[in-house]
Each structure stands twice: as structure tokens, then as C-alpha cells.
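Let me give you the structure first, and then I'll get to my questions.
For this depiction, one protein chain was excluded, whereas all remaining protein chains were kept in their positions.
Labels for the chains are A and B, by order of writing; each one numbers its residues from 1.
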Amino acid sequence: MITRMFVIADNSSLTPQTVVNYIVSLGKTLNIKDTCYGIMVEGDGDVVENVTLKVRDKFNGDIFSKHRAYPIGDERRCRATRGGGARPGYYFLIQEYKMLPFISKVLKEKRFKKIDKKKVKPVDVDLLKKVIKEKV
Amino acid sequence: MIKIAQLSCGNDYSGIQKEIEKAAETVGAKIVFPDVDIDFDEAVEEFGFNPVSAGLKLMIARAKALVDKSFEADAVFIATCFRCAEGSLIRNELRRYLQKHTRLPVVMYSFTENTRASVLLTRMEALVTIVKRKDLLGRERQVGITMGIDSGSATTKAVIMQENKIIGKYWSPTTTVIESAEAVVKEALKKAKMDIKDIESIGTTGYGRYMIGKHFKAKLVQEELTVNSKGAVFLADRQKGEATILDIGGMDNKAIAVMDGIPDSFTMGGICAGASGRFLETTAKRLGLEIGEFGDLAAKGDLHKVPMNSYCTVFGIQGLVSALAEGYNKEDVAAAACRSVAEQIYEQQLQEIDVRYPLIQVGGTSLLKGLVMAVGDILKTEPLVPPDSQYIGAVGGALLCSGFI
Partner (left out) sequence: MKVFIYPPNSMILQDLVERFGHTPLALAKEIDRRVNDPELDSPPMNITEIDVKIGLKYAAIEVPSGVRGRLALFGPLIDEAEAAIIVNNFPSTFGCMACARTNELTIYLIKQKKVPTLELDYPKNEEEVEDFVARIKEFLEDLK
């Protein structure tokens, strides 16, 4: 039994319900829960992994997925039973969620362009000396 | 339900979160985690200390939520991994920050993977007592006829008080909890010329508090951190204002920072016999002295003359014996033993609290003049040793339980 999270990029018109309907149409035995960011899917390892491939094929750059360690609704990580305070992974998910629209765009438009990044070096000491002389 | 806000780093990965929660539950409290905004870098910036570890940044944001009152809790438990330098810096600064900006009682702990709920229990219980019994802890005068029994790991003490004065007291080494308590109670009553029926209220504290509390039908059964604090400030006549209470015990030590007699941060340690009264007891035996004689002798010695390479009860004492063979005199050796205990307490425990003055030194070991001098030497202060300083727990018990008459 494994659990996977599917997160929909914020700029996508895809809804969690559409994804749920698609997975249901595959006719597999799975436990599915929709959330504010997408859906969670739980089931036998092979089935879940296979469904992931199909979902990715179908919705391409609109949806992203990772494994989730805890089963759906696990009390150990539930904010209500924990006495407030988000679970550690929450903040992280939010950070990545903010980046998804850009990644989604790159994947969908196949814009795989590298940029030349040069390491910023500290300013040359002679230049610094010159500036100090001029200013002071 | 008392809510204890947990500010911590490394707890989940050390496998001890369950132990923390178990300790809190046992004393009727619940561990809670302050909710914070996703951009907790802002809180870190405002706090002004920017640790590299994100877990510590989160701790800062959570502390700020308590200060801003955007999250409500009754007490705070701050914990980080033992031996993490960054963690201990943040732990201490957060404690100061919380004490400056809130009235919440704070307790700190540095844990290892072996930390068990039982170790955390007294700390959690004290937090709960401070919150729940704030009014009772405000009591400054004993009324009626009451008795306090302190069932400690090394000794059992009983004190009978009437109208704010001690009228009977007795102590003996703890053998079995109930028998020792019965014996000291009998003697204390004899001294007070009273019968147990005359006692209007009984308060118990110390390791055996539950057992003797049940046995004597006590109206107050309370952990020793809060009870000892009250007893100490009462005996030292420092009921108002700040103070630090240092109790070097037979098995563990307590250092408690108080404001108006109520603890707001404290530390307990029982990790090394070398930092306890046991070290001095063993040294005295090796020197062929009674413990009282040992204390007086040490007071005559030079605290810094004999070099010591170890704080350990085995190796350290062996070193002291060798020093005798090398020609050092007994006074200086006894003084070195006192310095050793004082140094270790300073290094391991007093660092964890805000040392406030006066320093009130209590417990049986406060009768050892050499040890009091060693503590004073290291802290550059003259510790205050109140009369009957070995009875603080029992006096605190007698004082507080008079609130139930």
C-alpha cells in the first residue's frame, strides 16, 4: 500500500475533479481524496505507479506528483490532533507549489533553454582602492 | 487542559516526541505547536538571530507567535538536541526572549535518543503547577498548624509549623519511603509536643510524594521545584523580587530562577554523581571524615591549590587521594572536591537558566561551608544560606498546604 500526492499547477485550468474522474475511469481499486492543491491516491504499489504514469501522460505539465509517507488522514500528521502547527512538509509543499506554474510552462512549451551563469566574484581590490581614493 | 507550547528541533528524528507527549499527558497537559506564517524568515529577521538550520528558524517564528499572542498557550517547553551548538544558542535566547515579553513559565531541555518520559515528568508537572496553582503559589504566610514532608532520594524531612513559625522538625536518611517518613513525622511531632490529630493540613513533596501523600492523606501533593522555591524564599526572607535557588542534592540538582517566589525557568540534572552531594560524601569517606567535618575543613582550604583532571566520582576522587600522597594537605584537597562539584554545576546547569541574585543555596549540602564558598567563588557572589536550609521542601509543603485549611 502506497500513497501519492498529485498537485495541480496554480495556472492550470485542470480541476481535482477532472483528475479524479479520469482515475476512476481507469477502473482500478484505489482510495482517492481531493484536496485544495490536487488529490491523494492510495492503493497497491504497482497500481498507483501505473496510474501515475497515465495521469502524467494525460495531463502532462499541469500536474506533478510525489510519494507521501503517511496514509490519507493519518492522525500523526493531522493539524487538528497535533494541536496546531503545520506538519513539517507543509511549508515545503507551499514553496514548491509557488514554483509549479513556471515549471509547468517550461514542460508544456518545451522551452529547455540553459542560461550562462557566471559566478559573481568579489570586486577587485584595485578597483576598491581606486573608489575609496576618489570618494574619501 | 493546560496547553504547553513545544518549541523544538530534532525531536521527531531523535524518536522522543512520544516521550514528551507522554510526560505532558501524565500531568494533565497537552503539547501544542504554535501556528506560524509560511514566511517565517520575517520573524527571524525581527528576532535578530539568524541560524542556518530551518528547524531553529521555525522555533523562532513559533516563539514570536506566542509573544504576539497570535497563538495561545499556558506554558512553554523548549528542547533541542544535546551537543548541538546552534540549537543551544537558540534555546537560551528564545528562553530570554519569552521571559522578557511574556509571563509564560518556560522550561528547557536538551535531549538525546535515550530521553524518557520519566525524566521529563517533574519538569512538565512543575509547568502545570505554576499555571494551575498560581494563587496558591502566591501564599507568603503559613497559618494554622500544618506539616510538610519532603521525601527525597537521600533524606526524608518533616517540618511542623504553627502561625508562620517552625515548631518541630526532623530528618533522617531515606531507607524505605513510608518507614522513613513515619519515623521523621513521629520525631517532629514529639519536638512540637503534638499529636498527628492536631495537624490541620499536610503537604508532601520530593520523589516519594505520591506514596507518602496517600499514606498521610495529604491535602497537597506537589513536585519539589515549586515547593522548594516557596520554602527557600520563605526561609531566606526573599519572598518578593528575583532570586536563584540552588539545591545540590544527593542524586540530582536543581537550579531555579524565581520571581516573587514563583519559578519561571529551572533546570534539573541527575546525569553525573560527580556533580552531586554524593561526590562529596564519597570524598569525605575516603578522607576518613564525617560529611559535616569535611565541609568545615574544606572551608579552611584553598579552592584552587590542588589540580583536578576529572569530575568523575571514580577518577576525580582517585586524583584527590593521589594529591594527598603528593603532599597536599587535607584542607586543600577537600576544598578542591568542593570546587569540582561547583564547577560542574556551573558548566552544566547554571548555564541553562538566567542566574539572578541573590543566589539562595539550600538543601543538605548548603550546610557544607566549603561547598557554599566554592559556589560563591565561581559565581562571584556570596550565596545566601537561610536557616533550616535543609528543610526547604518540608517548609514549602507546610506553607503551601496551609492554603487548604
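Just so it is clear, contacts are C-beta pairs under 8 Å (C-beta built on N, C-alpha and C of every residue); 3 or more make two chains touch, one makes a residue touch a chain.
Keep in mind the model is a prediction, meaning the values are calculated, not measured.
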Absent chain, residues of subunit A that touch it: 1-3, 5, 7, 52, 56, 64-71, 74, 76-77, 82, 87-96, 99-100, 102-103, 105-107, 111-115, 117
Footprint left on subunit B by the chain that the document does not show: 9-18, 38-41, 44, 51-58, 80-84, 86-87, 111-114
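Here is the rule we go by: only the chains that are shown with their structure count from here on.
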Approximate Å spacing (C-alpha centroids) for the pair subunit A, subunit B: 49
For the subunit A and subunit B complex, residues of the former touching the latter: 82-86, 88, 91, 94-95
Interfacial residue positions of subunit B with respect to subunit A in the complex: 3, 12, 30-36, 38, 40, 62, 71
